[in-house]
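Heads up, one of the protein chains got dropped from this complex, but the rest are sitting where they should.
A and B are the chain letters, set down in written order, and residue numbers restart from 1 in every chain.
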Amino acid sequence: MVDHPVAHRHGPVTVPRRVGPAAGLFAVALIPLGFLAVFFAWPVLAILRLGLGAGVLTVLGDADTWRLVAFTLGQAAVSTVLALLAGLPVAFLLARTRLPGLGFVRVAVLVPFVLPTVVVGLAFRVLLPDGGVPAIVLANAFFNVAVVANTVAGLWSHVDRRSEDAARVLGASRSRTFAAVTLPALTPAVGSAAAIVFLFCATSFGVVLVLGGARHRTLETEIYLRTVELFDLPGAAALSLLQIGAVVAALAVGAAVRRRRETALALRGRAESARRPAGAEWAVVALAYGVVVLLLVPVLVLTLRSLSTSDGWSLAGYRALATTGTSGTLAISGVEAAANSLRAATDATVLAMTLGISASVVLVAMSRGRVRRGFVETMDAALMLPLGVSAVTVGFGYLITLDKLPGDLRTAPVLVPLAQALVVTPLVIRMVLPVLRAIDERLRSAAATLGAGPLRVWREVDLPLAGRSVLSAATFGFVVALGEFGATSFLARPDTTTLPVAIGRLISRPGALNNQMAYAACTLLMVVTVLAVVLVDRLRVPGVGEF
Amino acid sequence: MALAVTGLTVHYGAVAAVSDVDIEVADGEVVALLGPSGCGKSTLLRAVAGLERPGAGAVCWDGADLAGLAVHRRGFGLVFQDGQLFPHRDVAGNVEFGLRMAGVDRTARAERVTELLTLLGLDGYQRRRITELSGGEQQRVALARALAPRPRLLLLDEPLSALDRALREQLALDLARVLRVSGSTALVVTHDHDEAFTLADRVALMRAGRIVQTGRPEQVWRAPADQQTAAFLGCTTFLPATVAAGVASCALGPVEVPAPDGPVLLGLRPTALRSDHGGRLRGETLARVHRRDHVRLRVRLAEWPEPVDAVAGIADAPEAGDPVRLCLDPDGVAVLSRP
Partner (left out) sequence: MTVTRRAALAALVFAAVTGCSVFGGDGGTEPGERTVVLVTHDSFTMKQEVLDEFRASSGIRIDVRKSGDAGSLTNQLVLTKSSPLGDVAFGVDNTFADRALSADVFVPYRSPDADKGPSRYSIDDTDRLTAVDVGDVCVNADSAWFAGRGIPVPASYEDLADPKYKDLLVVQDPATSSPGLAFALGTVAHFGGDGWVNYWGKLLANGVKVTSGWEEAYTQDFSGSSGKGPRPLVVSYASSPAAEVGPDGKPRTSALLSTCFRQVEYAGVLTNAKHPDDARKVVDFLLSQPFQSNVAEQMFVYPAREDVPLPASWQGVAPQPSNPATLPEEVDQAWLITLWRTAMDR
């Protein structure tokens, strides 16, 4: 045997790793992890530390606290199931059928997400005057159908239809085929969607507040009360710890479900997997259209409100959008607020896509490295945590930490897209990761042996194959950022007010015109959303999304 | 030597998939890595490609160590068992991929694509979608894609195993022709000895992560290194024998073997015993299975305690239970050193 330096350097039992620029991977990993550490972990830990003490135990020992936990998780679980039931037919419709009007469906499903929760809460109060748990659950599901439909359709449209055909030939009924072949293939996406929806519902604030009245409270609303109104930081810390614990548990369950399922699939272009529905598929299509119609009901309620006054129908609310409201309720006009919304959402989307895609790339590269499964899953869960921690905890954490960064970011408008990106990034990861993981590693190897470097492999293989998912993640992230209220209302200056914040201001003022203008602004927000989504849909940057 | 692998070891966790392997491929030579599934031959191939980092040992090209050279800079072509064509590109898009990576201009790419598609019998397939191709066509495109940038070494990982038998045999011949015409230096991984012997100038037999024998196909075929290797190469019955003047004497009688005098072990493939009306060996047919161009028999002989395998012509094959006479055919006999 020839003596060779390599042999000496590594010795006989070195753990093998994929050959690759490990340093480059580490650098890429630093982008999302660094962001997470500075803009999430540090602030949250700082505010929790302020509250830690004997008070925490008192709260944890209180039976009322545990009723709160039970109700929070219970309503989130039911809402998640409902969103899944409503979202899967829509995902089928979007991914697997070739029917006129799908563009409309794609947009209609996204619209709820952009509406301020207060306004949606008010719309549901019109529809279900008694409110209560059914209204909370329905409203939560209303928001989250889009998460399920988008995440699942992203993968579904890429899954090879032939394995289903094979099962059908082998004598399986359509429903049997779905349960035995289709659903297992979709499990990563369904698990991803369920995890996100659960987190959204568990931390749902506006909906619970408006529809729960004074009767129904969740961890999130109590954390808000104790932090913002009562200044009971020990109580808030105790509840936040419970919330984080519950979220981590939910994430662990989600990861366990996904673990066995994330395998390479033979990915196909949508053109091949979509076709005219047949037989019982029409029932699913009908169900999907039914869901879309139901989603549009609250939207319709809002639109009607924008047109009605005590004295009959009027366009006064829309005319008022060009102004700053009755005696200048807003510092800027509704139209300017819409422009602000677009700008902030664009910043947030660009940032979140950068963070989310780099995180996804790192997670995929790391899980190929065979040995670091525990680390991969921890990082995956850590990236999801921002969805499960109360916005007010993060916000108050910023107050006591970010002044230590150069430029005192605490009240800087730049914090708006940063805070929005914190929410959008997990969505991007959950939408892109399943598709990236489904790409056969050997395709990348083939490209590499043909002379493509790591970046080129990403551009030539991953990006085109995950193109549809990347694109819908961008669209979806944009819509989420466009509708973001909590962080923005906290951080936006009067002259950088966004539409949702303006709506919140208008709705909290007496006077018919303000009210009408608020609903007109909602309509404007929806129109802006639709235009943005349609535009992104049209763009289809070359090489991306054509697959 | 173009490729020289020395002392290569690759671990998966605590398991050594490849242990201390030495192998060389000369310029223009086709070497087959032959072995059962799980013997580590694909891992060895991946390590040569740079897709797997060795725990020890070296992969060298023309004397230069490739350890620091990333996959995409090695200039090696790789063909997978199931093609792994880029589903989002058409045939031409796949074939020209490596040329594009190398910065070859559009016209030159188109020319090369046409040239390769012609070589592989896929004229005019440029704009076809990948999903419209049959398995055999996909595999040809994969081969064209790997050949297009004129790799200094072609790595083929079970290139034919995903295909059906007739197609496999046809494509094996095509592949042999293409490798010869293109003058490729190639390392082929396969578990099929027919495939290995069709394609390769030299065969390396691998078992449990180690190379147990290397040699020209007929060498390996006639003289496997040990009993396990012989079994892998189709020998089903083993008999001790003594060679004297080119004739081995064993329990079933004498047979001509190209071996020096002394004690040996004979490995009998089913074709070593043929049904023959004038055959010296008498036995009873236990079972018969119809094969494509012959009938496989299971026979109990008086001369040997274990049932043996034998072949018969389709027309005159005995039924189960019939008496049968067999003769020894030197072509089906492998010679091993007596352990």
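Just so it is clear, a contact is a pair of C-beta atoms (placed from the backbone, for glycine too) under 8 Å apart; a residue touches a chain by one contact, two chains touch by 3 or more.
Fair warning: this is a prediction, and the values are worked out from it, not measured in the lab.
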- What chains on display are touched by the one that is not shown? A
- Message: Among A:Leu45, A:Ala70 or A:Val414, which one touches the chain that has been omitted from the display?
- Response: A:Val414
- Message: If I consider the whole complex, including the chain that's not displayed, which of A:Gly171, A:Gly374 or A:Pro510 touches that chain?
- Response: A:Pro510
- So which of A:Leu183, A:Leu230 or A:Ala322 would be touching the chain we can't see? A:Leu230
- Query: Residues on chain A that touch the omitted chain in the whole complex?
  - Reply: 50, 118, 121-122, 125-126, 209-210, 212-215, 221, 224-225, 227-232, 308-311, 326-331, 340, 342-344, 346-347, 350, 396, 399-400, 403, 408, 410-414, 416-417, 489-490, 492-496, 504-505, 507-512, 514-516, 535, 539-542
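As a working rule, only the chains that are shown with their structure count from here on.
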- Task: Could you please specify the touching residues of chain B with respect to chain A in the complex?
- Result: 6-7, 9-14, 20, 22, 46, 49-58, 65, 67, 70-78, 80, 84, 86-88, 97-98, 101-102, 131, 145-146, 149, 151, 155
- Note on the structure: Note: in the complex, chain A contacts chain B through residues 1-2, 4-7, 10-21, 266-269, 272, 370-371, 440, 442-443, 445-454, 456-457, 460-461, 464-465, 546-547
